[in-house]
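Only one protein chain is missing from this complex, and each of the others stays in its spot.
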């Protein structure tokens, strides 16, 4: 790996994918500028010229900085930008990461970083697991309350963690099927590869949250994967996994896209010998905590003993005014900016090793 | 089995166990009289004379109807009572059931009916699985909202059920341990037999709820049982089980007594292809429902399409005035009274077959 | 007032009204026997012979203990019962109370005790305000959590109370009107007297809760009463009142029967200089508390510092198994039993002075 060029301030980026027709483009665009750490200067937001142009208009990127392909984009901007943001379908991440590395650029990828364990091994031959050049955005770990949970677990305030219940039920495939709208599902999500799409979409989040909050290492997995909606024949959309981790931790994980009643019911419940911490993504500012006698507390951003959530960076406006998903995303972007400047990972930027572990576990499910 | 004697009205019962020093005695005593279906006329509430006497005083049972042992009680009352209520530690149920049957009496037992599969097989040699003589109180199925869920599932209103998430986390052992109060745990709960105590205490409820609401049959179980608190060395107190049922149903069950944050977090979530139903025992009047587009409704007792919860028998006082656990218990008692009078089981009195299935599954965990 | 006769154990009562066709009869019948403090031995449950007979059947009162009128009942039972329970329409309470007093009997009345201030003054000429002969059941104060709130306020744990928000929104009149079912409203509720029916039904509860929990004295009231549903022309069914109490307490009270979204949304929120306590009747086991830094706690029955709710009398079954409205009612009945035996009021039996204050305030609204 050559030395990377010094960073601009704000960090200049070009984006591949993430057009206005994509699910996640707007989120990247807003999150990267929120704290003025990044500046989007060019893009190939879509290979469809019309979408690309419209994205440029909405993202305030001049026409002459729009490119018809990722290759042309990188060729054109390699000398001036600091990093490439990849927000394309998962299956294409590997290709664009390598292309960016070829040009000695930093990379920020929508999660999951890669689609298979093989891709991951190939990349790890090129960059070390703890590199500060290739980042994936584990966005849910950007929520301040999740970081407060991490601090509390690490400090021992809930004792030894022996159990994590984690779930990410979603209704999208069942709902769309019931409404005859399955055409709205992106084509690349309708074919499972080495790893099922639903695991790439959802399980890598669950894995990273457990890794982030608790730090234990997975050791053995039992899983039940099923195709319930059959929006594509045999497409996995409902999974249970019971995973044995180091230090006698059991993680009971459930996720899928066939479950009516939840848009995105991501929830993590961490149980220790002296207390517990529960968090629900759809109401993300609050932690339900219990102490060693089972007394329950609702921790908000400025609860007396919550030192992380009270930090100025998480209080863009004062407590009582909810912050949400995009701010969590922006928090993670800011951590990446910090890691890029420091040229090493920090407590909040998960390493490629974590991404690799998540993919390996996903493949085992 | 001889013909049983005609029933009094109210049905006359004598109770074994269930003294004022027990956990569950007061509940039986109140529930059986609530709807004037049963009358408690005698008892051996405790083999401790003082507790027995005090129980008689509090339950309004005359001194001369208190007996020092179950044997003496049954001998004395067999000619006059209709049924024996058993509210003793689980391990003694079999003995007293047989004793009652020897006297040609009906039996109502606190759940679980029996402690082992062997006991169950022995009893099934004596009475058929669908007998209306020996009853166990599956109290949580007595909640009106649970019965409404059953009706809705049976009517097909949520389509085909493919997943049940069920959990019963409790904090008692961890809380007591943290407070140096483990002496408060009954001795008979501190030694696991063929079936762990925690499964006898909790899993049989989860099993019966799934059976009651969905009706599917278990086919294969994977389970992880652990001793976390070690209030007694090696005592199981934390269990995950993933159970494959008939008709492609997966039940993810979690229960235990080591989990701070829940006194008794019994929760069942039933997911079908056209909707879902969720119920939480600690707020038992409400059902969280979702329709086939994922729209959410909160169903209370008199929600327009809730025909079961709106029945007069569940509206001892009008909606908006919460009913609780004891009323659920009383509902089950009333169903038993009905079954006794009809001399056959009804939709709400679970058969000994269900009890046997629950024990077999518990033993497999 | 003559000396009252010694009490039986259990206390023997006869009931006027409260038949199976009434709203509240079943509640009285269950609550009085729940803790074996009272025994219902006779009644005129309805002047309709059929309802009276059916009530006797359901309440397990023999046919020969059923009477066609309150007068005949009292005449027949005065020598043997200890108390009369009155569960008739409000407008008839005065008449039956006086009748019972004429026979030197104790009285337990459904709330409100009386329908007008005049009736109240007349009764106070006959018995002192702090008498232990005539009781009204302020049932919501029987909830253990409400009693825990009282203890905490009295102990100063939330500092000086300066504000109470109290509300009792109900949907019944609007819902019935929208369903063309207004005929289901009892006739006696459809005509306002000196005090509007909605205040007799609801406000007296709000008043008694504030009196019970905080103890302050009302000083001035501003109120807005409106007829919204017009289920009867001009019938008041929606009221706001802002009431100035002693010690700089303001009570903002809202109640009515025209509000869709609530079956019985009784809620009280008490704000002090060092904390707050909030309680919602539809989830009655929990108190939402805040400390002097605004940290929030959810207090359940056995929260470490909750000494009242943890008492054995409120734990008929262990925490985690919700108790409800009827148990609250039974708690109040037990307190009345205690007061009758002690021949003086206790901390939980509100005096006729409180009833009088509530009626006076209602009349001022």
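First chain written, first letter: the chains are A, B and C, and each begins at residue 1.
The definition used in the following text is that contacts are C-beta pairs under 8 Å (C-beta built on N, C-alpha and C of every residue); 3 or more make two chains touch, one makes a residue touch a chain.
Note that the structure is predicted; figures quoted are calculated from it, not measured.
Although one chain is not drawn, the whole complex shows that of B:29, B:300 or B:335 it is B:300 that touches it. Screening C:29, C:171, C:335 or C:357 for touch with the missing chain picks out C:171. Considering C:69, C:118 or C:179, the position touching the chain not shown turns out to be C:179 (whole complex). Chain B residues in contact with the hidden partner, per the touch definition given at the top, are 293-300, 302-304. Panel shows chain A; residues 10, 23-24, 26-27, 30, 33-34, 36, 58-60, 170, 262-265, 281-285, 300-302, 316-327 of it touch the chain omitted from the view.
One chain is missing from the display, and on chain C it is touched by residues 158, 162-163, 165, 167, 171, 174-175, 178-179, 222, 224, 226, 228-229, 238, 240, 242, 244, 248, 250, 252, 254, 258-263, 269, 271-276, 278, 288-294, 296.
In this text, only the chains that are shown with their structure count from here on.
Interface chain A/chain C: over half of the residue numbers present appear on both copies, so the contact uses mostly the same residues. The mean-CA centres of chain A and chain B are about 44 angstrom from one another, to the nearest whole unit. Computed from the mean C-alpha positions, the centre of chain B lies at a distance of 33 Å from the centre of chain C.
Counting partner chains per residue, chain C has residues 300, 302 touching two or more of them.
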